[in-house]
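Below is one structure. I have some questions about it.
The full complex has more chains than appear here; those shown keep their coordinates.
The letters A, B and C name the chains in turn, as written, and every chain counts its residues from 1.
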């Protein structure tokens, strides 16, 4: 237990950095949310229509950007060898890594998501749902993203490759979350989207680490 | 604790080429073996094979009574060229984490730092350590969490003369405590050890 | 190479100056601020905007300060880059959080004001967008500083970024005028006289001056703190190394 605690602390620290980790990710998110209206024009009606969706995609992209290094650094500098040579099963180690990633970047981003959505013109009462979606979605993004990150170990251009592997895995949560938000706005029942999102996240929290551990072992051998 | 290492007819193949085959070795508690051989002979590959990171082409690796899975999950230390230390973290952070991860605790980490004279460097980032200081930090794991079998890949190279002698004494103490050492080297080890030449 | 100005090379002189200047600016800020606020509060409510007009007294000064502080930061960055002076670097470092604070205040008061005025907290209008980006630049500056271990390296990297920001800010500021804008144009000072009634004009001016001296005071205090911190660190390092 203290071993996993130490790992969680280390991973969070690495993902967070000493110097204002959440500040940085939230700043990035704000940037993404800013560029969109700049490119498509500021008409409030048009913006409001796409606001929740854009905030949601921004979250996915921000998660993507921070995933990049989940395993690669440890692979390249040999730390993965040492992480493997331990009584802790590699699956659990991978799960802790993803969880720390979510704690360090997903959670602050989830706090920022409602702000971004409202800034783009979404109605105020959407905020709690955006927050919940972002929180659960962040978990799904972290655990699916981890699979891509582990699979692209040792490949050239790991970062972009991760992105290409991971994007298809990001599609279902993006659809579920976006659907829940849209239904809520339209006054339709929205819980099913949220439930699907939660189920997807739960499935990948459970299954993702198996794939990641296999991919890591393969990259090391 | 691991008290024996047995290689029986081990063969390793890398990139479609057989590096060595029919390699046998048996070490018991308190014994050390220096692995020598020309560059590219396969010393690093053999150490990684013992640690289970490289698949065997043929043969068997046994750890006495200890099961292979258990031996590789916490029974042995592997210190290679790549030390897994993060340049941006401080010496203390890295030492504490790896100590706890390997089964020690912060107290044993501090004791290891003392033995390896790292106390004055604890608050420096790893990036700033000199090559020898960094190697000492990597070696501190060996002391922070006692494990039976040490697999060392050229452990002495960036150390200065006095540290080579001091680390020699540490290896001696490990052997005296019933440990085993398998070390790939190009220079003689500062302890009495059998020699296994690969690819001769 | 051009020699560095004397006030940069002599931190002692700066410490002596700031010892009395910081409290003095603080006192001026309080006096002007109280006067301005009193004048402002006693002004009649605007016929259109009723009570909310009073946000103006916070909004306009903070908006101006957010830009002014960046100018200070950029000048300090330039000095520290050219002469490698720690004092200039300390000044730039000390200015950043203050500027970010003013920017955040501008965004907050603007939003608060926008709700009753425009019926929305936020629109993607030129002014607002460039102010948000100014905030991002401050954040980036502070994040860059905070994420580097070596102080000298952090100083130079931050100074480079400070200069890049100084180049880019006017571009952003003007490029967003491409957009039809909801926000007020220049109204305090403009050719043909102020658009503000005198009852608002004078309090605004007083409060702007109050903010400026408050910033001056805080800035000096923060630079002093920075100098002390660095001295203490150097001393600790010396002590630790024997």
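The rule is simple: a residue touches a chain if its C-beta (ideal position, glycine included) is under 8 Å from a C-beta of that chain, and two chains touch if they have at least 3 such contacts.
Treat the numbers as computed from the prediction; the structure is a model and nothing was measured.
This complex, considered in full, has protein chain stoichiometry A x2, B x2, C x1.
FYI, only the chains that are shown with their structure count from here on.
Across the two candidate interfaces, A-B and A-C, the one carrying more C-beta contacts is A-B. Taking each chain's centre as the average of its CA atoms, subunit B and subunit C sit 56 Å apart.
If each chain is reduced to the centroid of its CA atoms, subunit A and subunit C end up 35 Å from each other.
Contact of a single residue of subunit C with at least two other chains is seen at no position. Residue positions of subunit A touching 2 or more other chains: 17.
In the complex of the two chains, the subunit A residues touching subunit B come out as 2-3, 6-7, 9-10, 13-14, 17, 73-74, 76-88, 220-221. Contacts from subunit A toward subunit C in the complex involve residues 17-20, 23-24, 27, 30-31, 34, 37-38, 41-42, 44, 47, 118-121. By the touch criterion stated above, subunit C contacts subunit A in their complex at residues 120-125, 129, 132-133, 136, 139-140, 142-143, 145-148, 179.
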